[in-house]
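Only a single protein chain was left out; the remaining protein chains are all shown in position.
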Amino acid sequence: MYGKGLRSLSIATAVTLTAAFALGFFYAPMDADQGVMQKIFYVHVPMAIVALLGFVAGAIFAIQHLRSGDRRHDMRSYVAIHMSLILGVGVLVTGSIWAKAAWGHWWLWDEPALVSFLIVFLLYACYQPLRFAIEDPERQARYASVFAIVAGAFVPLNFMAVRMAEAKTHPRVLQDSSNLPGSVWLVFFVALLGMTLLYMTLWRYEMAAKNTRGQIRKLRRRLGADVVAPRSAAPR
Amino acid sequence: MRPTNALLRKELRLEWRTREAVPAMALFSVTTFVVFHFGIQQDAVSGALASGVLWVTLLFAAMLGANRLFVSDVEDSALEGILLAPIDRTALYLAKAVSFVAFLAVVEIVAVPAFYVLLLGPEALDAVPGLLAVLLLADIGIAVSGTLVAGLATQTRSRDLLGPLLGLPLLLPVIIAAARATEPLFAPGGAGALPLKWLAVLALYDVVIGLIAVAVFDFLLED
Partner (left out) sequence: MPSPRSTDIPAIELEGLERHYGERVALAGVSLTLQCGQTLAVLGPNGAGKSTLLRVLATLLRPHGGTVRVLGETLPAEAWKVRAKIGYLGHEAMLYRDLSARENLTLHARLHEVAEERVGELLEAVGLAKRADDPVHTFSRGMVQRCSVARTVLHDPELVLLDEPRANLDPAAAEIVEPLLAGRTRVLTSHDVRDAETADAVLGLREGRQHPLEGLYG
């Protein structure tokens, strides 16, 4: 079910990402202060946006799961959060590199987006340990959904609190967006599109893999093998 | 209302009978102030530092207490007896959260004077009214999140670890707002004005997380 259209999706992703890279290197203007390192912006910010949207998607799937009891929504929620966490690592790493290259420090406390992203990341990093600590699969799915919903509501609250706390002005790229030339916006949107496609492709890959594994187990059980799934954080 | 009342009385009575959580939290707070004294090597703190020491200490004390919230319910499946009753299960959450606020208040009755004695100068006394307002809103926030997280963590294998692990990031907005709100109150020259915007943030957090917690808590109880 998830394998349909996977190939065209993968190709579209590859094409868009390549285009984004090419545009970023050859077309986008070089930043006067930061040099070529500023181009990390085209990776860092789209990754952050997609990761956050992924967390929101995880919360929405979780709501659907609790309302319907259908475990497939839980599977979608799990994969969405899982993917966003992986992207989250990328966000923090690229953010750190960019901070060092642009402003000389490996971490910036007065970048509210980065700081609130770190807090969100720390929270969602508990998602899998929480799941792993519950053995009953139904309960694991339910508790994970509860967590995903609360965490999803937490994201905007947290961002607001952190933003308000850092009153100091600091050259933030999106704040000075009125000064940016159109070419920057073009590359940015291509990069955003590429990152979104990447996320969706990886999401589908993982859903397809989990689905297949689940069906194999079902078949084996029907053929009589006593299949006991090992304790795991992933929904089955 | 009646079930919430009955359950709330049960919570308070249990804590009074066993005296497990509250005295430990209070003692922990006072000890932590001493630890801070040696850790930061200051005789007196003011401003942002005072704010930070107070809130970090209260937060960690709260995490200690939150871990104990559902312990007596799990023993002998006492909670199941309540789940069998024809009541709205939200009453359970409300009773727990309100009792948690009460416990935090008692802890603060000990911890805040201790803080004043150990780490604050006398000019900080005019901070008290503002401080009380912040404490109230922050306690509600801690209780609302803490009860939810305790409910999640209680039924897992690593409940002592998961509680704080989940609770700390979730409570960061409360810490941010509370610390910023009390910072001008502890200013070295005497209390400044209480920044109302941070009180608003606390209130917003309390309402949003509270409503969500009430909506999802039932799912933690059913099987």
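A and B label the chains in the order they appear, each numbered from 1.
Just so it is clear, a contact is a pair of C-beta atoms (placed from the backbone, for glycine too) under 8 Å apart; a residue touches a chain by one contact, two chains touch by 3 or more.
In this text the structure is predicted, and so the values were computed from the model without any measurement.
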Omitted-chain contact residue, chosen from B:A85, B:I109, B:L125 or B:V207: B:A85
Residues of chain A in contact with the chain not shown: 136-138, 217, 221, 227, 229, 236
For chain B, residues in touch with the removed chain: 2-3, 5-7, 10, 13-14, 17-18, 72-73, 75-78, 80-87, 222-223
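Quick note on the criterion: only the chains that are shown with their structure count from here on.
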Distance from chain B to chain A - Cα centre to Cα centre, in angstrom: 31
Chain A residues within the chain B interface of the complex: 66, 119-120, 122-123, 126, 129-130, 133-135, 138-139, 142-143, 145-147, 149-151, 153-154, 157-158, 160-162, 164-165
Touching residues on chain B, where the partner in the complex is chain A: 148, 152-153, 155-159, 161-162, 165-166, 168-170, 172-173, 176-177, 180, 197-198, 201, 204-205, 208-209, 212-213, 216-217, 219-220, 222-223
